[in-house]
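Up next is subunit A:
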Amino acid sequence: MSDLELRALRKSFGSADIIRGVDLAVPAGERHAVIGPNGAGKSTLFNLISGAFPPTSGEVMLGGERISGRPPYEINRRGLSRSFQVTNIFHNMSVYENLRCAVLWSLGYRYTLWRSAAALKDAAERSREVLHLIGLDHARETPAGLLSYADQRALEIGVTIAGGARVILLDEPTAGMSRAETDRAVDLIRRVTEGRTLLIVEHDMGVVFGLADRISVLVYGEVIATGTPAEIRGDPRVREAYLGEEAA
Partner candidate 1 sequence: QTVKIAYIDPLSGPFANVGDQGLKHFEYMANKINEAGGIAGGKKVEIIGLDNKVDAKESLIQFQKAVDQGARFILQGNGSSVAAALVDAVNKHNRRNPDQRVLFLNYAAVDPVFTNDGCSYWHFRFDADADMKMEALTNWLAEQKAIKNVYIIGQDYSFGKAVAAAARSMIAKKRPDVKIVGDELHPLGKVKDFSPYVAKMRAAGTDLVITGNWGPDMSLLVKAAADANFNVPILTYYGGGLGAPTAMGSSAVDRVKQITEFHENVEGAPAALMDDFEKKTSYDLYYWRAKTLMEMLKAAADKAGSTDATAVAAALSGLEHKTELGTVTMRTDNHQLLQPLFISTLSDKVARTVEGTTLGFKTDYRIEADATRTPTTCKMERPS
Partner candidate 2 sequence: MEVVVFSLLNGLLYGLLLFMLSSGLTLIFSMMGVLNFAHASFYMLGAYLAYAMGGQIGFWPALFLAPVLVGVAGALVERYGLRPVHANGHVAELLFTFGLAYLIEEIVKLFWGKQPVPYRVPDVLSQPIFTLFETTYPAFRVFMMVVALLMFGVLWLLLKRTRAGLMIQAALTHPHMVGHLGHNVPLIFMTVFGIGCALAGLAGVIGGAILVTEPGMAHSLGPIVFVVVVVGGMGSLTGAFVASLLIGMLQTFAIAVGASIGDLLRLVGIPVAPHGELTGITLAQIAPMLPFLLLVLILIFRPRGLMGARET
Partner candidate 3 sequence: MTAIDRALPAMRPVGVRSSPLAAVAPWLLGAAILLALPFVFPSRTGFTIMNAIGINVVFALSYNMLLGQGGMLSFGHAVWFGLGGFAAMHMMVAIDKLALPVPVFLLPLVGFAAGLLAGAVLGWPICRRAGTPFAMITLGIGELIAAAGLMFVTVFGGEEGIKGDRVVGPMLFGLDLGPQGGVYWFIAFWVFAAALAMWAFTRTPLGRLSLAVRDNPDRVPFIGYDPQRVRYLVFMVASGFAGLAGGMAAVNYEILTPQIFGALTSGNVLLMAFIGGLGAFYGPILGAVLIVLMQSMLSDYTEGWQLYVGLLFMGLVMFAPGGLASMVEGGARAVRRGDWRERAPAWASGALAFAVLAAGIVLLVELAFRAHGGGALRLAGLTLRPGDAMGWIIGIALVSLGAGLLRLLTRRGHDGDTARPA
């Protein structure tokens, strides 16, 4: 049964229709990539799913229950977490603090104000795991704002997955990375999303084809094709609308 499902999803800002009826079903544990031209509506789609703003019509189902229209924090508590295209972390806080804040709710601490955060063994442990997973042990106490771009992107992913969400949305995680960093990032993503449902937006075809089980192509707010990497590569419309000659 599909973990994340979009039904006739629409979004318009004023007169501009950005998402024009998207249907999409991502089975549990699938790594699903969304590609498409700039301005096609990929990030908007993520914003709708994660609750940044409500859809104009249509609905989003998470594990069979309707989440569209709910505030982002509730959606996140239901096990869906997303990263941002423009790095969006807590710049003045240490890397470790970034992660610890990200795990607190999932461990059920909510708005606790009678226990010291430092004393929460499980939180500390989980944070350390993630810290190690994204390979930033050396920068534990560094204010996130001072990390190199690549490291900030890594932390972005860390913060996103720390809460142990079942469904992960990543928006262009490798944008602006050199080949070397990109490969590291892909490797990281593969590891952290092991056994989870992943929805990823990328412009780097290397990453997309390397990572995705299935791919959807979004063009001007509509999914023009969904299929395996092979199918997509073959699809003439996709070449014409998006890939150009490169993928050949």
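Picked so that all candidates are chains of the complex that A comes from, given by their letters.
As a convention for this text, a contact is a pair of C-beta atoms (placed from the backbone, for glycine too) under 8 Å apart; a residue touches a chain by one contact, two chains touch by 3 or more; residues count from 1.
Just so it is clear, the structure is predicted and the values come from calculations on it, not from any experiment.
The candidate touching subunit A in this complex, chosen from 1, 2 or 3, is 3.
Of all residues in subunit A, those touching candidate 3 in their complex are 50-51, 71-73, 76-77, 81-82, 84, 88-94, 96-97, 100-102, 104-106, 109-118, 120, 141, 143, 159-160, 162-163.
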